[in-house]
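Here it is, the structure in full.
After this line comes chain A, so read on.
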Amino acid sequence: MSAEQKIDNVLSIRDLSVHYSTNRGELNALRHVNLDVPKGSIVGVVGESGCGKSTLISSIIRLLAENAIVPNGSINFEGSNLLTISEDEMRAIRGQRMSIVFQDPMSTLNPVISIGRQMIDIQYRDKKTKQQKRQRSIEMLASVGIPDPESRLDQYPHEFSGGMQQRISIAMALQAQPSLLIADEPTTALDATLEVQIIHLLKDLQRDMGCSILFISHHLGVIAELCDYVVVMYAGEVVEQGTARDVFHLPAHPYTEKLLKCDPASIAEKSRSLPTIPGEIPDLTSLPSGCVFKNRCDKAMPKCDSVVPEWRESAQGHFVSCHWAKP
Partner candidate 1 sequence: MSAVLQVKNLRVRFRGLSAVKAKLKGIKDPFIDAVRDVSFSIEEGQTFTLVGESGSGKSTLALAVSGLLPAAEGSINFLGDEVTLMNAEEMQSYRRQISFIWQNPVGSLSPRQSVGALISEPYVVHGMKDKDLKAEARRLLTMVGLPAHFAERYPHQLSGGQARRVGVARALALSPRLIIADEPTAGLDVSVQGEILNLLNRLQDELGVSMFVITHNLNIVRHISDRTAIMYLGRFVEQGPTNSIFAQPRHPYTLALLSANPEPNPDANIERTELKGEVPSLMNRPTGCEFHTRCPFVSTDCNSTFPPVVDAGESHTLTCHYPGKHEQT
Partner candidate 2 sequence: MMDALHRISRDPLGLLGLILVVLIIASALLAGLIAPYDPIKLNIIDRLQGPSVDHLLGTDQLGRDLFSRVLYGGQVALKVAFISIAAALGIGVFLGMLAGFGPKWLDNIIMLFFDTIRSFPTVMFALATVALVGPSLGTVIAVIIVTSIPTYGRVVRTQTLTIKSNEFVMAERAMGVSTTRILRVHILPNVIGPLIILASMDIPTVIALEAGLSFLGMGVKPPTPSWGSILNDGYTLIRNTPWPIIAGSIPLVLITLGFTFLGESLRDLIDPKLRKNV
């Protein structure tokens, strides 16, 4: 979002790069990422495996692996730069102002501690009595559709199905009414019919609480239905960002265009040979020169081979990094 944009952002990431030092050399997992989450909106992050989604999330909640290096960039969240504040300040934010729902529901909760105990533990900052905290948890479980929450509070995670455990994680995440909820592929591990229920739940809760959601997924249909803005990532870079309508109807980057074509749901008539994107993502420890998508892009030209395309606004509020896009 350009500076003069009036909407204030809950989260705005500027020029963030993250590298991992591995024995095969330095893996640059994220390179010069710009991303904004306007207040009270849902931003979808689309990206396939290896695009750097999980590194992005770990840097936002600042739980990066030991071998991670952050050479440049800033993450502004409610007035402070998450990369520079102290560990205590960061801890105060985690779970209170910003919380997260992970992908695999079956391994998110501690197997030997009851649900209630875990939900009460994370309210350790509130000065309420144990009974009040317990009541708050019961309310939250009811709001995410867990039947008879009062008695189920003392049960253990393995006594719930995958779908139920994901609802509990959402309840835990929204319990402290954060201003930003990060949903890291929350429905990928669930069946489609269950996924629909969780998406519906997230939409309602967002509307009631007014918090912003950063929704990560590789399922285009879900992103189209749920999100106001869309960010497309490829091999560690944000290649396109804009409103959902712009990105889905007028994709500015060749990768987004091809991705939309590949989604089987968008292919109208039956065809025996489905579109694909041949080739693989480049080795991030020895990056090729120029555009990172060049070896898989059928519109590549000599300029793409040498010059890294800069991040430009090809239309009002629609950003892309591709030489073909109008400045």
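As a working rule, contacts are C-beta pairs under 8 Å (C-beta built on N, C-alpha and C of every residue); 3 or more make two chains touch, one makes a residue touch a chain; residues count from 1.
The candidates were selected such that all candidates are chains of the complex that A comes from, given by their letters.
Small disclaimer: the values here were computed from a predicted structure and weren't measured.
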Out of the numbered options 1 or 2, which touches chain A in the complex? 1
Of all residues in chain A, which touch candidate 1 in the complex? 48-49, 161, 163-164, 191-197, 200, 218, 220-221, 223-225, 244-245, 248-249, 258-260, 262-267, 270-278, 280
